[in-house]
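Here's the structure we're looking at; comments come further down.
A single protein chain has been omitted from the complex, and every remaining protein chain is retained in its original position.
Chain lettering (A and B) follows the sequence in which the chains are written, and residue indices restart at 1 in each chain.
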Amino acid sequence: MENCTEKSINDIEKIISEKLEQNASFGDKIVSKIYEKAEQIANDVVKINDTRKINWDKKLDDILTSRITGYPIMLLMLCLIFWITIQGANYPSALLANLLFGLEEKISSLFVFLNSPEWLHGILVLGIYRTLAWVVSVMLPPMAIFFPLFTLLEDLGYLPRVAFNLDNMFRKSGTHGKQALTMSMGFGCNAAGIIACRIIDSPRERLIAIITNNFVPCNGRFPTLIAIAMIFIGVFISKEYSSLAASLAVVLIVLIGIYFTLLISKLLSKTVLKGIPSSFTLELPPYRKPQIGKVIVRSIFDRTLFVLGRAILIAAPAGAITWIVANTTIGDVSILNHVAGFLNPFAKLMGLDGFILMAFILGLPANEIVLPILIMSYLSKGAMLEFESIDSLRQLLVNNGWTWVTGLNVMLFSLLHFPCGTTLLTIKKETNSIKWTVFTFVLTTSIAVLVTFAVNTIATLLGWV
Amino acid sequence: MKCDNCFERINKEELTLNKLPVGKTAKVKTLLNTGISRRRLLDLGLIPNSIVKTERLSPSGNPIAYNIKGAVIALRKKESKNVIVTLLHEE
Partner (left out) sequence: MGLTGQSSGISLLNNKFNITKKSDEQIVIALAGNPNTGKSTLFNHLTGLNQHTGNWPGKTVCNAQGTFKYKDKDYLLVDLPGTYSILANSVEEEIARDFICFGNPDITIVITDSTCLERNLNLVLQITEITDNVVLCLNLMDEAKRKGIDIDIKKLEKSLGIPVIPTVARDGKGVNDLLFTIHNIVEGISKPTPYKMTYDDSIEALVKEIEDNLSGLLDESLNSRWITLRLIDGDKSILKSIKEILNSPSYEEREV
């Protein structure tokens, strides 16, 4: 039966290929006929009596995709989103931190009251609870503002216009126009962005989109970028402009990410992944008034809580491990300090320090926990602080020798470094190749090292550090 | 689109779709490409005798957005230069 089936199918294949050789336009005829019928029915049932004086869609597109205003508006929009996020997150962040760290004291006294051993209190409260408190108070407010805003733009129909405006650059980089869409998914989560690359048919272009997706900062990295921009870039400018300066810094980082996406895409399509871009069409749908209520609900449930949940899941054990490593000593020095000391000379070349580099390495499972781990490690060195506001975080970093160049390099490293564990697994799954997974890891990390090294060297030569 | 009479005086000006100026309307004559990219254009509604209008240029001039059967669709020049159209002069 099996063979018989195969044989019959092969027979049919033969008949058809013979017929198609004689007359190749069958396909065209079928498609045209269906469209003809559609046109006939539509003409029969549709009456148009358009009395609108102004076509708002057209007017909006005239502005949003114009040669003169198209690009500036895109930048302005991006900047505005970050500005609202940073400005709006400030207060609730401080409030949450106060609440959660106030609670920590209460829990600590409970542990003392119960006479629990020092190490148990250390792991549970100073390790796990404190890390979680950081994750929640630093990440939740920006996400709860950023995601709904981004979803609003998505709902409005602005994203296809962005792809329309930028397509020329992607074409010149030898990549597919849909890459712009997979990148905007990457803003949410790089793993999701990489899965979204399935919409690109050409294997070559799909691989390029997968490899470079990591240069779009995901929401696991946005809180880090925003926090550092807020406490580090912002504070060096006078108070009134600090949020603005911080948003500009984040926009700049995003632009650098896009620049590297295009650059690396081009390099790849000129070298290991040679080829010409395949065909591409993009619909510019009518603008639609977003449903604000639903957008907020959906983006909080689907995105904010999802990402926060994942962060908490990974941050809890990481917090415990960090505390243990920081409080277990070999000789006179903790393991943490040993490792950080070992990494320090190399990290210094990149304008970072051993603790920062270690936090990035420990943050491999999820980028969300890099900052909390870093804070934990600095704190474990004994510099206990009252956490009243974001200012105390700045104080902690400054006490540990941070300058604005450190801040910039941390942001750049975060933008360009190796993808998180989930993303790497996704790359492995989607490309079905360990080779391309390792390639991505090595490529991104080398770029991160090179760029931060260059920035630090220039800053040092110019005497900024 | 409804009444072919609107375009009574058809000037036999043929050009490729990428050369069709913004705001102008044309009728598709034939497609030059083959294979999958031909099929994609057909599926979008660029079948012979259908009407297409150049809607707008992107900031860099490529891609260009066209109104094809009621939807606005952007095509790269590489694609649109395979579509031969006849310019229609609306009265």
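We take it that contacts are C-beta pairs under 8 Å (C-beta built on N, C-alpha and C of every residue); 3 or more make two chains touch, one makes a residue touch a chain.
The model shown is predicted, which means the values in this text are computed figures rather than measured ones.
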For this session: Indicate each shown chain that the hidden chain touches within the full complex.
Result: A, B
For this session: Using the definition of touch stated at the top, determine which of B:24, B:40 or B:53 touches the missing chain.
Result: B:40
Problem set entry | Contact residue for the chain not shown (choose from A:189, A:249 or A:339) | A:189
Exercise. If the hidden chain were put back, which of A:72, A:102 or A:285 would touch it?
Worked result: A:285
Problem set entry | Residues belonging to subunit B that touch the chain removed from view | 36, 39-40, 43-45, 68-71
For this session: Using the touch rule from the top, list residues of subunit A that touch the missing partner.
Result: 1-2, 5-6, 8-9, 11-13, 15-16, 19-20, 23, 26-27, 29-31, 33-35, 37-39, 41-52, 154, 157, 181, 185, 188-189, 191-192, 195-196, 198-199, 201, 283, 285-286, 288, 291, 294, 298, 301-303, 306
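Operating definition for what follows: only the chains that are shown with their structure count from here on.
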Problem set entry | Complex contact set, residues of subunit A against subunit B | 27-28, 31-32, 35, 39, 43, 48, 61-62, 65-67, 70-71, 164-165, 167-169, 171, 177, 277-285
Seminar exercise, completed: Within the complex, subunit A is touched by subunit B residues 2, 36-40, 42-45, 47-48, 50, 55-63, 65, 71-76, 78-79
